[in-house]
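Missing here: one protein chain of the complex. Every other protein chain is in place.
So, chain A:
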Amino acid sequence: MNMSRAGKLSVAVTALLALAGGFVGVSAATASQPNSHVQPQTAVTGETYVIGTDTTFAPFEYRKDGELTGIDMDLIRDIAANQGFNVEIKSLGFDAALQALQSNQVDGVIAGMSITDERKLVFDFSDPYFDSGVQMAVADTNTEITGYADLAGETVVAKRGSEGETFANSIKDEYGFTVKALADSATMYDDVKAGNSVAVFDDYPVLAYGINQNNGLKSVTEKEQGSSYGFAVNKGQNPELLAAFNTGLAELKSNGDYQSILDKYLEQPAPVAASGFFGLLSDSLPALMKGLGLTLLATGLSILVALVLGVLFGFCKVSESRVLRGLASIYVSIFRGTPLLVQAFFFYFGLPQLTGQPIDVLTAGVLTLSLNAGAYMTEIVRGGIQSVDPGQTEAGRSLGLGYVTTMRRVVLPQAVKIMTPSFINQFVMTLKDTSLLAVIGFAELTYQGQQIYAANFRTGETLLIVAALYFIVINLLTMLSNQLDKRFNK
């Protein structure tokens, strides 16, 4: 599974928390209050819990027709119904879900997570609800590899930090093969189909489901004895939720509901024929358009805020005050000098840990993009103003016009004209940068695309559609902007 990597991550995050000291400890403890309960231990009835999960880890969680489904999803919903509480599912990605749990952004995580000693240090686990194991698969056209012994001299692929990787590494010397690590199942399967690796080591339910979805692979070994999956809450938090999960799980097992959920996803149904490209297009378009809407929303909001920031700090940069200039320079160097991805992680995961205030993903995303784009806008505004001939200011001032009037009537109209192409450029950049917000689980266009190909394994075609949507929207907006530029900046 995707496991020990997150184990390491947890340790790192815990260390960070420890560094931040008592302040964080106190605020983190209070952060879960809004979600928690007047009388802990007793009532989960009527409560709503926020549950984090992976984006796609079929068959445990994945999207079908835009809806989250899978073993984990059915299980947590049925247990919630059984125990009388409500769940709000947040599809964040595995690492992100664990970080969200640690920062109390979510109350629990169910994400096909193995119960390990490392994780037990930072989380409290439920009773195991599934026994997994590693299995090997090869391309369905491959007749040469039928067991580990055929792997000598070959390269195999496994998910980074997963049990599959651990297992493959444990036998690679014995059988003489090389292990390559990739980030997710869909990519690994593509790697095997493309012939870059001869075999993949992955969790058997995942493999079984993929093969069933015509992913072009076949399993060639029995599954190895593996670990057990558990539902987790933050250490010492939400004990009543954990208890309710255990009670509910036991009831589902005894009333047969548990088994029918497993059968629904793991029984070998007849393979379904893949639909054509246009079938894929019409199937995926609703979810992609929803993603596109969020992409445009985040872009629009971010550009507006960035424009305000850019004008504000841009004027600071050309002002005569050393303090204002310094302030603007610090702002610009911070946000130009750090990667956008790191900023996104910081605002979504780091900030809540520092302040104790949970932050929703749209706010975090817009905050990231607008502060980042604002830094570039600042430079655009500064450059625009400074590129206006100083003789223009001199002419204005020598007529007796004040600084503000000269700026407003003489310099700015010319500067705006100079800045406009750069503004349009920044607008397009910011629109594309929204795709990075997929990593914090913001359901924009790229994220929706990832969801789709993770479930249907048609990576190339899906990405082609996603890219085409970006291309069309960006070019339409660029054309529109250029038209406006021509009309207003003659």
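By our rule, contacts are C-beta pairs under 8 Å (C-beta built on N, C-alpha and C of every residue); 3 or more make two chains touch, one makes a residue touch a chain; residues count from 1.
Just so we're on the same page, contacts and distances are computed from a predicted model.
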Query: Which choice in "ABC-type polar-amino-acid transporter", "Pyridoxal 5'-phosphate synthase subunit PdxT", "Sarcosine oxidase subunit beta" or "Carbamoyltransferase" gives the name that UniProt lists for the one chain left out?
result: "ABC-type polar-amino-acid transporter"
Message: One chain is left out of this view; which of A:236, A:400 or A:460 touches it in the full complex?
response: A:400
Message: Just to verify: which one of A:218, A:253 or A:409 makes contact with the chain not shown?
response: A:409
Which residue of A:86, A:166, A:392 or A:425 touches the chain not shown here: A:392
Task: Spell out the interface residues on chain A facing the chain that's missing from view.
output: 389, 391-392, 394-402, 405, 409-410, 413-414, 417
